[in-house]
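The structure that follows is given in the form of structure tokens.
For this depiction, one protein chain was excluded, whereas all remaining protein chains were kept in their positions.
For clarity, chains are labelled A and B in written order, and residue numbers in each chain start from 1.
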Amino acid sequence: MTTDHAAPPVPRQRGGRRSVDSGGPPVPRGSQGLGGLAGKVVVLGLVAGIAVWGAFPLIGARAWPGLAVLVVVTALIFYVYLSGRHIPAKYLLPGTLFLIAFQILPVLLTVSTAFSNFGDGHRGSKQDAIVAIRNASITQVEGGTEYGLTVATRGGELVFLLVDPTGAAFLGDADGLEPLPAGDVTVSAGRVTRAQGYTVLNLGQVGARSAEVTAFSVPTANGAIQSTGASRASERQANRIYDESCDCIVERSTGNRWTADNAAGSFVDSQGGHLAQGWRVGVGFDNFTRALTEPTIAGPFFRTLVWNFAFSLGTVFTTFALGLLCALALHSPRIRFRRTYRILLVLPYAMPSFAMLLVWRDMFNADFGLINRLFNLNVDWMGQPWTARFAVILVQLWLGYPYMFLVATGALQAIPNEMNEAALVDGATPGQRFRRVTLPLLMVALTPLLIASFAYNFNNFNAIALTTEGGPFPADNTTIGATDLLITYTYRLAFGAQGAQYGFAAAISFYIFLIVAVVSAISFRRTRRQEEVYG
Amino acid sequence: MTWVRRVGWRHAVALLAVAFSLFPVVFVLSAAVNPLGTLNSTALVPTDVSGENFDDLFRTRPFESWYVNSILIAGLSSFAAVTLSMCAAYAFSRMRFRGRRVGLLSLLLIQMFPQFLAIVAIFLMFTTIGEYWPGIGFNTPWGLILLYLGGALGVNTWLMKGFLDTVPRELDESATMDGASHAQAFYRIILPLVAPILAVTGLLVFIGTINEFLMANVFLTDLDSKTLSVGLFGLIEGERNNNFGMFCAGSLLTAIPTVMIFQFLQRYIVSGLTSGAVKG
Partner (left out) sequence: MRIRTAGVVAAMALALAAAGCGDDKPADSGTGQQQTGGSLVIWADEKRTVALKPFAEKFGTDNGVTVEVKAVTKDLQTNFVTASQSGSGPDIVVGAHDWIGNLVQNGAIEPVQLSAAQKSAFQEIATKAVTFNGQLYGVPYAVENIALIRNTDLAPTAPATIEELVASAKQLKAAGKVSELMCLQVGQNGDAYHIYPLYTSGGGYLFGTKSNGDYDPKDLGVGKPESVAAFTKIRALGEKGEGALKRSIEGGNSISTFTGKKCAYLISGPWAITDIKKASITYDITPVPGFAGGRAAQPFVGVQAFYVASKGKNKAVAQEFVANYLTKTDLAAALYQAEPRPPALAAALDQVKATDPDAQKFLDAGKGGAILPAIPEMAAIWDPFGKAEAAIVGGADPNATITAAAKTISGQINK
């Protein structure tokens, strides 16, 4: 007794029926109706309003490319919705715009980093690195004076009012230092508090002109006087400066030089050492070849790949099996408390998944965990490879089978009873009925979901990272563990040792992506054939 | 005997499954009501019952704000995602156009790219966005929702398309024959028929968004504007913290909206879920 809300099952026809119009079902013109028209006007009006609102900051900042993109997109939206054709586009456009902006674009940007050495120590441009090297080398001049600083303005222009340790006041500006007559200034607590002809700025006002204040320097014989915050200043000098003529960094105090290695993106000296601050350069296909050829990476790759497949297949299979079993069990109308059972069975799905992953990890703790305590075992779950693998799949089973249960329940209810009854009349046993009638029909409906679940679990980072962190690790190899997935392995390679190596990680992810994509594409092809058999 | 064969085994399976499902949840519950609030001092069955952890949770953290934030963000995201996905699924199912098959497959494949790598790109994008339009930049729930909407088209579209495929074309055509536009046919005829799949997808996206951590961690940094997943994680982050009891209390409270929504949608979800998809 199924309560069907949908239309009664009718054979779906494939292949033969093609709409006349290339865009879809025939659309008589001018049949929109008032409600539809009003809706369209409102929505398009909103779009236009948003576009205009969004355009103002772009115009203000003279961001012409951004403005161009905005205009093009708005024009596209208007064109699609106002024209009578392009029906599919009307439905696809909103979702696709978001997809492109927030999924495709980041992915493309990330893949482009695979062709560079982007990572820790190579994040910015060469100019960024030069500035950073210079600023990191600014030191106080030997025997230089420390001043109490007051930032002031004279006619809108920034000046420094300085007080040296003896209490004498000076004016510092772009021309240098000049003593100020003592009568014109009030000095208190080592700083100028009032000065005739100058407006003293408080901290808030300094903050408003922060960039100017930090860049301001008063030239002196040995260097320049620069500020620290808004109340102190001292004479400083940069020790390492960039010399354009030799494309190198020169260290003033020692005379050391570091020449720019534009292929590697860092400044190197003659002994092979390099400065910490580097910059991002393109490296072509280096990252891709490195992933394939470096022995420490290529070696374990295959083993991890095998386990990755086993893990995702195992998860899909076990969750599906248990979910289907429960769905079958609760399928009969004769079972009471069905709704209660359903809610209780779905509870794992409702609990926050990362919380439950951490709880399960603690439950598997060898000495204090619930599993060992409850069942009086002494298994070193996370310490042995196979027990760890078992534990991880068990956790995934717990987390994932409610979802399979839900969809299997729905699918079962959709199978018309006539099929089963016909089989029964023909003398089939329950087992045969299930295998020959129910299961094939189920698979047609559920195979896309199974494939999607496989793809999701293939890259299920949290499932491993929060439970075993990839371990246990064999004593002789600390980079690849027994439960490591390709994605956790990539994460560790990229972010674990020696700083982040995004470019390299992006290259490896690209390979992972290729593998999953190919497998999924092949599975989908086979599903299509299956669909066509069953109509 | 026949009762056992017909019905009894069903109860047995269901009970075993329920036990399997529930025992970690019972553990979480007992940790939540355990005043000592640490992992070691918790057994499966609660020994000491007190609401201390719940009190502490609300007192030491802006838990209510987290709750409201999460529900707001997850609710809006799931509503918008279902809408976008449904429209796209309708197009994929009902219409034939160039790139349809490729588009369907690529929807699935795009989401297979690991998220944590895209963070750098997303930072760049949202920095630019935040410069021009601070209202949807970092530290705003709207920016986060926009980001989530990027993932609206994906597996869910597949799910919906499959269900839409089962609604016969004749219905569309008879509607348009009667003078309705394609949009009207969509709203008036098709949508009500696929209510179950809308409910399921909405629930799935809701759950997924509440659990999302990576982006929410970066986007919402004010203590008050965090979501539940980030806030709860912060409770036990850094091994130096032993707020296990509070963490469990928070997790239990997080599950409540999901269970409520599921209960509310149960009649949609289970009946006629893939109705018509499987037929002879």
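Here, contacts are C-beta pairs under 8 Å (C-beta built on N, C-alpha and C of every residue); 3 or more make two chains touch, one makes a residue touch a chain.
For clarity, every value in this text was computed on a predicted model and none was experimentally measured.
The residue from A:S112, A:T153, A:Q205 or A:N256 that touches the chain not shown here is A:Q205. When you scan A:F390, A:F434 or A:F495 for touch with the missing chain, the hit is A:F495. The missing chain, though absent from the display, is touched by one residue of A:G66, A:P106 or A:G121; that residue is A:G121. Within chain A, the residues in touch with the undisplayed chain are 30, 32, 37, 40-42, 44-46, 48-49, 51-53, 56-57, 60, 78, 82-84, 120-121, 123-124, 128-129, 131-132, 135-140, 146, 202-211, 213-214, 227-232, 234, 236, 276-278, 296, 362, 365-369, 382-383, 468-469, 471-479, 492, 495-500. Residues 36, 38-41, 119-120, 123-124, 126-127, 130-131, 134, 137-139, 213, 217-218, 221-223, 226, 230-231, 233-234, 236-242, 244 of chain B touch the missing chain (whole complex, contact as defined above).
Heads up, the rule we're going with is that only the chains that are shown with their structure count from here on.
The distance from the centre of chain A to the centre of chain B, with each centre set as the mean of the Cα atoms, comes to 18 Å.
Interface residues of chain A, counted against chain B in their complex, comprise 2-7, 9-13, 17-19, 22-28, 31-33, 36, 54, 57-58, 61, 63, 66, 87-88, 90-92, 94-96, 98-99, 101-107, 109-110, 113, 118, 322, 325-326, 329-330, 332, 334-335, 339, 341-356, 358-360, 362-363, 368, 370, 373-374, 398, 402-403, 406-407, 409-411, 413-416, 418-419, 441-442, 444-445, 448-449, 452, 455-456, 458-459, 461, 487, 490-491, 494, 502, 505-506, 509, 512-513, 516-517, 520-521, 524, 535. By the touch criterion stated above, chain B contacts chain A in their complex at residues 6-7, 9-11, 13-14, 17-18, 20-22, 24-25, 27-28, 39-40, 43-44, 84-85, 87-88, 90-91, 94-97, 103, 105, 107-114, 116-118, 120-122, 124-125, 128, 131-133, 146-147, 149-153, 155, 157-159, 162, 165-173, 176, 179-186, 193-196, 200, 204, 207, 210-211, 213, 228-229, 232-233, 236, 247-248, 251-252, 254-255, 258-259, 262-263, 266, 268-280.
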